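In this view, the complex is presented without one of its protein chains, the others remaining in place.
Residue numbering begins at 1 within each chain, and the chains themselves are lettered A, B and C in the order written.
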Amino acid sequence: MSDETLTQPRPAPEQIEDVVIRFAGDSGDGMQLAGTQFTASSALFGNDLATLPNFPAEIRAPQGTIGGVSSFQVHIADWDILTPGDNPDCLVAMNPAALKANLHDLAKGGLLIVNSDAFEERNFAKAGYTSNPLEDGSLDAYQVITAPMEELTKEAVKDSGVTGRATLRSKNFFALGLMSWIYTRPVDPVVEWIATKFGDDSPVGRANLMALKAGYNFGITVEALHHTYEIQPAKLPPGEYTNVVGNTATAWGLIAASVKAKLPLYLGSYPITPASTILEELARHKNFGVKTFQAEDEIAGIGSALGASFAGRMSVTSTSGPGLALKSETLSLALIMELPLIVIDIQRGGPSTGLPTKVEQSDLLFAMYGRHGESPLPIVSTSAPSDAFDAAFEAARIAVKYMTPVILLTDGYIATSSEPWRLPDTDALPDISRPFANPSPDETFLPYLRDEATLSRPWAIPGQPGLEHRIGGLEKDSVTGNVSYDPDNHETMTHLRARKIAAIAKDIPEVTIHGGGSELLVLGWGSTYGAIRTAVNRVRKSGREVAHAHLRHLNPFPPNLGEVLERYDTILVPEINMGQLARLIRAEYLVPTVGYNRVQGLPMKAREIETKIHEVLDGGVTP
Amino acid sequence: MSDETLTQPRPAPEQIEDVVIRFAGDSGDGMQLAGTQFTASSALFGNDLATLPNFPAEIRAPQGTIGGVSSFQVHIADWDILTPGDNPDCLVAMNPAALKANLHDLAKGGLLIVNSDAFEERNFAKAGYTSNPLEDGSLDAYQVITAPMEELTKEAVKDSGVTGRATLRSKNFFALGLMSWIYTRPVDPVVEWIATKFGDDSPVGRANLMALKAGYNFGITVEALHHTYEIQPAKLPPGEYTNVVGNTATAWGLIAASVKAKLPLYLGSYPITPASTILEELARHKNFGVKTFQAEDEIAGIGSALGASFAGRMSVTSTSGPGLALKSETLSLALIMELPLIVIDIQRGGPSTGLPTKVEQSDLLFAMYGRHGESPLPIVSTSAPSDAFDAAFEAARIAVKYMTPVILLTDGYIATSSEPWRLPDTDALPDISRPFANPSPDETFLPYLRDEATLSRPWAIPGQPGLEHRIGGLEKDSVTGNVSYDPDNHETMTHLRARKIAAIAKDIPEVTIHGGGSELLVLGWGSTYGAIRTAVNRVRKSGREVAHAHLRHLNPFPPNLGEVLERYDTILVPEINMGQLARLIRAEYLVPTVGYNRVQGLPMKAREIETKIHEVLDGGVTP
Amino acid sequence: MTDTARYERSDFQTDQEVRWCPGCGDYTILASVQSFLATLDIDREKHVFVSGIGCSSRFPYYMNTYGMHTVHGRAPAIATGVATANPDLTVWVITGDGDGLSIGGNHLIHALRRNVNLNIILFNNQIYGLTKGQYSPTSEVGKLTKTSPMGSIDRPFNPVSLALGAEASFVARTLDMDRNHTIEMLAAMHENRGAGFLEIYQNCNVFNDKAFLDLTDKETRDQNRIWLEDGKPIIFGKNGEWGVQVDAHGARIVEVADVGHHNLHVHDSHAPNPSTAFALSRIAQGPYGPTPLGIFRNVANPSYGHEMERQIAAAQQKRGPGDLQTLVRSRGTWTVD
Partner (left out) sequence: MTDTARYERSDFQTDQEVRWCPGCGDYTILASVQSFLATLDIDREKHVFVSGIGCSSRFPYYMNTYGMHTVHGRAPAIATGVATANPDLTVWVITGDGDGLSIGGNHLIHALRRNVNLNIILFNNQIYGLTKGQYSPTSEVGKLTKTSPMGSIDRPFNPVSLALGAEASFVARTLDMDRNHTIEMLAAMHENRGAGFLEIYQNCNVFNDKAFLDLTDKETRDQNRIWLEDGKPIIFGKNGEWGVQVDAHGARIVEVADVGHHNLHVHDSHAPNPSTAFALSRIAQGPYGPTPLGIFRNVANPSYGHEMERQIAAAQQKRGPGDLQTLVRSRGTWTVD
C-alpha cells in the first residue's frame, strides 16, 4: 500500500505462541467481515488458525440488544492448532450488548478493546446494564483499552465522499486496523481486498481504507498500545495452503469427485441455513459443467437429483435436519432403485427449527434409521473444514461404486468456520469412474443382476439403445428388476440390500489409534475432532496415557472397530448430542460406554473433555 | 330363511376342533366377500376365529394370472386360537392360477375344492401350467372335489333377472353355500346380509341367494360330500363378542378416547394402504362430533391435526411408512410445541412403496429415531385386532396427559384381519380428560411452566381470554416459552424433553411373563403375539419350559424390563424385520439377543417359531 | 377506525422485541394489522395467527393473540386444522413468497380451493430474506442472487393469477407502505367468510431493496398504481389520463382520451366468473410498470369449516349423539356364557 504510516518502524512486539481473539458487535457492525479479513491476513502471513463465527438467526436483530450480537472468534498460532480456542484472550466489543454477551468468556486478565462511543446511557438498558461497565469497576479484572471508534472513524473518512450516518459503517475497519497494529498483522491483504471489492475510487472503498489506517494509526499514537504482540508463522508440514471454510471445501470435494468420476455434477437443493452456501458455491462453477437446480422444496431437491442420477450424473442434494426429514421418502426410493446419490446433512440444533445457526451432532441416528422399512445406507462424516474435501470425495466414491445413496454428515460449525488446508495434488486424486452398462446383443438386459464383488447393480442410462428398462419403488425381482410380490424374493432383496452396505466395510480404512495405554479410548466422530485431539494431547503431555480414535465411516463401521473397542477398559464418547454414536456402538458391540454430552449449540471445548478424561482416569466414572 | 332345503336333515357331521380354510380366486371373483361372510356366520355361531386376507396391490390384476389371485384365509375353532393358522386344511380354488398360487400351502391330504369350469386350456398357460392339474395326477396327495361352479351358478340364477356374463358374478356365493354345507355353517346370517345389502327384490340379490342355495344343495346331492364336519362353539370367557377388524377396532378406540377425554376427535389424514380404512371408518361417525379431514397429502394431514390440537381437540393422523416419512418434520414441530397428537403408522413392506398390501414390522427404529435433532416421543404398539381398541386408547391417554405426540404402531396384518373381541364395558373405561389452562388475573401465563409430576406443560386453547400466547419451532425458554438462543437453556430443554418421555415408564404397567423356566425368554412386540404365544404354548405342552413376554410400550420400555431380561440365559426376539427391537434392547440393556427374523410380507408362523425355540433349547444357537 | 373501538393498537402488541431489520417493510404491515384488529368487535383471544418460516413468518410473535410459528410452507395446512376444528376463531395465515409459493404452494392452493375460513397474507418481497438473499418464485427472470450468479432462469408466478386459477373466492393486492389501503383490504378479506388471499408487496431493504420502486417512487407511482374500485371505471395516471379496457383478448391499457371515459372497464370484484379478474391480473406480471392494486375477486362461497360443522349437526340430527355401547355393537354380536 502506498502509505508510509502503515510501514513505519514500530516497537518490537512480544512474541507469543498463539492468541484467541473475538470480534463482537451488532449484527449490523460487520464483525464477520472484520474477523474474516483478520483471518485472511493471518493465513497469508502463515499462521495456523481456526475460526468460529457466531451470529443470530435473525438477519439484523435490533441494534444494541443481546439478541442482535454477532461475533467472530479466531485462533492464530505459530504451531499446529485444531480448534478456534475455548476462551478468547482478547475481546473486541463494539457496544455494551456485545460486551455483556461475551465478557464471561474472556480469560481473566485478557485484553479488552472497547468502542467507548457506544457506551451511552441509552444503550445500557437495552444490553441489560444498570450502570456504565467502563466506570463501575466491573472490568477491573481485564486490561481495558477504550477507543472512541465512531468519532475517530467519522473524522477519518470525512473526505471519502461517504457522509452522514453511513460513515459509521466503516468502524469495523477501524477496529480491524487497530487489531492489526496490536498483533502485528500485515494490512496489505486487506487493502487489496478493499480495492478489488469496491473498486479503486468508490466512496465506500475509500472510507473503509481511511478507517483502516485510522485504526492502525491509533495504535501507533496511543501510548497504552505500544505493547504489541507477534505470532510467527506456524511450522506446518511443507506445502501450499489456503484458508478454507467447511462448506466451500465440501463443494470443491464434490466438483473434484465429478471430475474424477467423469460424470457432470448435478445439485438439486433448496436453501436452508447452514447448508445454503454449498448451493451458492456450486452455482458459481458452471464452467465445470456443474448444474445447480434451486428446487421448490427439499423433496424436489432430492427428487431432481435422483432423476439426474437415473440420467447418469453425479448427483447431490444438500440440506440440514428439517430438510433431511422431508427427503426421507425419496431417499428410500433412491435406496430401492439403487442409484448413486449424495445427501449432505449439515447438522444444526434441533428438534424442529431449533437453533438454526448453531452446531449439533444430533442427526446421526436419524441418518441411520430415518427411513421406513429396512433401509440401510452408508454414512460418511467429516471432522473439520480442512477434512470436508476428502469426506465429500469419499462419499461420492462409495455412492458411485456401490450404486447407493450415501449420507454425508457435517455440521453448522464445520460449515461456517475455516482453517488452513494443505492443497491436495488434484491430479493425484484417484479415478473413481465406473463404466455404464453396455448392451449385449444376445442377452436381455437385467438391471438388478449384481456384480459379485460389490453386489452393486449395473447403471444403464437413457439414450443408450438396448438397455431400455423401468425401475420403481415396488419390490423388484432380484435379477430382472421387474415388480415382484413374491415373499421369498422380498426376503432375498432385503438381505441383499443389507449385505451390499455391510460389505463396504471391506473397502474402507481401519480405524487408527492416536495415543496409547489400554485404560481409556476416547471415541469421536465429526467436528469434535479438534477438541478431542487437543484434550488428549494435553492429557498425554501431563504424563497420563489415553487414546483417541475418530470415525469417518459411521455405517458400516471400520472392520476393526469391534476388536479395537475390546482393548480398552473404558470407552469415552464425547458428542454434541445425547449419546447417539454411543447407542450404535452399544447395540453393535455390546460394550459399555461413558458419554460426555453437551447440547448447547456450541462446539465442544477441549478443556471440558480434558477434565472429563482425567475424571475417568481417576476412576471417578463407571460406565 | 323361507326355504326348506337349507334346513333339511343331514348326515351327522364329524366333530373337529378347528379347521383352516382358504378361499382363493381371481381378484374379481369376490373371494374376500365369500371369506368374510363365512367368517361372520362362524362368529355368530360362536367359534373362535382369526382371518388373513391377502390381495394384490393392483385393484384387479388380469384375470387368470398368478398376479391377479386374491385369497382369504380363516381359522375357526372350538377353542381359544390366536392365529389364522399356518397352513390351510381346506383350499377353495376358483381357477388354475388360484390353485397354482396356493396349493403349496395346503396340508397334505387336505381338502381341495375346485371350480372345474375354469380349468380350460386357455387358462393353464396364464397360470403357468403345461397340463391340466385335475388330470395329470399332480393332485393325488389331496382329497379333490370338483364342481362345475360356473355352469351350476348360471343355471341356478337364470330366473333372477341377472343375465349374461353377469350371472357368473354370483359364483362366489355358490362356493360359500357349498362350504357352508361341508362345515355345517348356519347360512341365515348370509341370507340376511344379502337382503339388507341388496334389498329384497333386486336381481343381483336374488342371484346371490339362488347361487348360495345351489352351492348348498350341491353338497346335499353329491355323494362325495356327505362326509361333513362341524366345529362346536368355542369355550371363550363369558361375555358379549363381536368379530372385529383391526383398523375398525383402532378407530373405535380413538372415538372412545375422545369421549373419555371429553375432547372432540379430529383426524387429519391422507389415504394410503393399509391405513385408509381408519379414515373411512371415522368418517362414518360424525354423530360423535368426529371431524375427518382428507388432506392434500400426509404433511397437511399431520399439519391439520396439529392445528386442531392447538385448538384443543383430540387429534390424530393415520398413515403407513411412506406417509410417516413425510410427517417427520411436522412431528418434530409437534414434539417441541409439546402438543398432544396421535400418529398411527400401519406398517407395511418396505422400503419405498415396497409391498404395500403386505405386513412388516420394519418401522420401529424409524418411529424411534425418525426425526432430526434430539426428538424423543412415546411409542405404543398393538398385538392383535382385538387389542387395537385398548392400544389406541392408551396412546391417546399418554398424548393428552403428557402433552406429547405419540406414535401408535400397528401393521398391515392387524389392520385387515379380524377375530372375536369381547366387548368392553365402555362406561367403565377410565376418564382420561385433563383440564385446560385457566388464566390467573395476577400472574402472566407461562406456557412452558411444567407440572412437577408429569413434566407436562399447560394446554391453553384459543378463545380462552388471558392466555394468549405464541409457540413455535425455535427453541424456547424453559418457562416463558419465548424464543431463546441461550446455550444453557437449550441444554435444559433437551434434557427436559428427554426426561418427560422417560418418566412415562412410571405410568405404564410392568411387562408380564407367560410360561416359566430361566433358560429362554421369547420377547416380542406387535402382531407376532398370536404366533409366539401359540408356539410357546405348544413347546410347553411338549414338556419344555419357555417364557413369553410381549411389549405394548416400546418407548419408554416397561420399568422392569431390564431386570426381567437379566433372569434368562437367552433372549429370543422374533420380528418381521431384520432385528429392530433387538437393537433397541441391546443398546439399552447391553444384553445379547438371538433373532428370528422373517421379511416375506407374511405374518409369523407359529410352527417356525416353535422350531426355533426347540433349536435354542437344544443349545443349537448361541447369541 | 370507530371511536367506540374496544381495543387500542397497543392491545395487540407483545413484549417481544421485534427482530426485523431496521427499515423492513414488515414493520409497516405489522402496524397495519394491529391497527385493523383494534377496529374489530372481535375478542382478542379469538384471533389465531399461524405462520411458516421466514422473516415475515416471525409475525405471530409480535401479535398479542394466539399464535403458531410453524414449519416452512405448512402454515395453510396447520391453519386449516385450527379453522376447521373451531370455526368460531378468526384464523390468519402469515406467509412469504418463499414460504407460501415455493415450498408451501400446494397447501396454499388447496386451502383456497376448499375455501377454508382463513385470511391469508402473503408478504411478497420477491426474495428469500431469512436465508440471506436467494431468488424466490416471484423474482424476475435474470435476477442476480447468490444462487443465480448468471441470472435466474425461473419464470415467476403471478400470485394473483395463481390464486384465481386455484378457485380463490377472495383475491387482493396492496403495498406495505400504504397503511390505509392495506387496512381496507384486510377489512374486505375479513368480511369474506371463506378463504381470503392478500398479496402485499413488501420491501426487503437488505436483500432486495427498491423492488417496488415503480409503485413507490414519487416520480413514477401515480402512473403505475392502478387502483381497482368496485363500480368505478378503471382509471389511473397523474391526471387520470390512463384507463383499462377488457375484451375477448384480455385487459389492456388505453389512453382515456382515445377511447372515451364511458368505454373503460367498470370494475366488479363480485362477478361470479373469475375470467375478468384473471384478465386484470395479467396487466402486470410483477410490480413493473402499471400494476393493479385492490380487490380482484370477492365472491361468497360456503366456508369449509362451516360446511364441516353442518355435516356434524346433520349427522347428530339424524342419528343422535354418538353412544359407545351402540358403536361397539354395531357389527353384530354374540354372547358366550
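Everything that follows uses one rule, which is that contacts are C-beta pairs under 8 Å (C-beta built on N, C-alpha and C of every residue); 3 or more make two chains touch, one makes a residue touch a chain.
Everything numeric in this text was worked out from a predicted model, so none of it was measured.
Undergrad: Could you tell me which of the visible chains the hidden chain touches?
TA: Hidden chain contacts in the full assembly come out as A, B, C.
Undergrad: One chain isn't shown here. Among B:D18, B:E192, B:E240 or B:E280, which residue touches it?
TA: Only one of B:D18, B:E192, B:E240 or B:E280 touches the chain omitted from view, namely B:E280.
Undergrad: Please pick, from A:V20, A:A127 or A:L333, the residue that touches the omitted chain in the full complex.
TA: A:L333
Undergrad: Would you indicate which residue among A:P56, A:G219, A:G268 or A:P556 is in contact with the undisplayed chain?
TA: Of the candidates A:P56, A:G219, A:G268 or A:P556, A:G268 is in touch with the missing chain.
Undergrad: Looking at the whole complex, which of A:L111, A:L168 or A:L306 touches the chain that is not displayed?
TA: Checking each option in A:L111, A:L168 or A:L306, the one touching the absent chain turns out to be A:L306.
Undergrad: Given that one chain is not shown, which residue among B:G67, B:P148, B:G466 or B:P559 touches it?
TA: B:G67
Undergrad: Since one chain has been left out of the picture, which residues of chain B touch it in the full complex?
TA: These residues of chain B touch the chain that is not shown: 28, 56-63, 65, 67-68, 270-273, 276, 279-280, 283-284, 286, 292, 294, 296-298, 322, 352-353.
Undergrad: What chain C residues would touch the chain not displayed?
TA: Residues in contact with the chain left out: 102-106, 109-110, 113-115, 137, 150-151, 153-158, 161-167, 245-251, 265, 271, 273-276, 278-279, 282, 301-302, 304, 307-308, 311, 314-315.
Undergrad: Spell out, residue by residue, where the missing chain touches chain A.
TA: Touching the missing chain: residues 40, 43-46, 189, 233-244, 248, 252, 255-256, 259, 264, 266, 268, 285-291, 293, 295-297, 299-300, 303-313, 315, 329-330, 333, 337, 423-424, 426-427, 429, 462-474, 482-483.
Note that only the chains that are shown with their structure count from here on.
Undergrad: Measure off the straight-line distance from the CA centroid of chain B to the CA centroid of chain C, and report it in whole Å.
TA: The computed centroid separation for chain B versus chain C comes out at 44 Å.
Undergrad: Let me have the rounded angstrom distance from the C-alpha centre of chain A over to the C-alpha centre of chain B, please.
TA: Averaging C-alpha atoms per chain gives centres 47 Å apart.
Undergrad: Indicate the residues of chain B shared as contacts by at least two other chains.
TA: 329, 333, 337, 472-474
Undergrad: Check each residue of chain C and list the ones that touch at least two other chains.
TA: 53, 71
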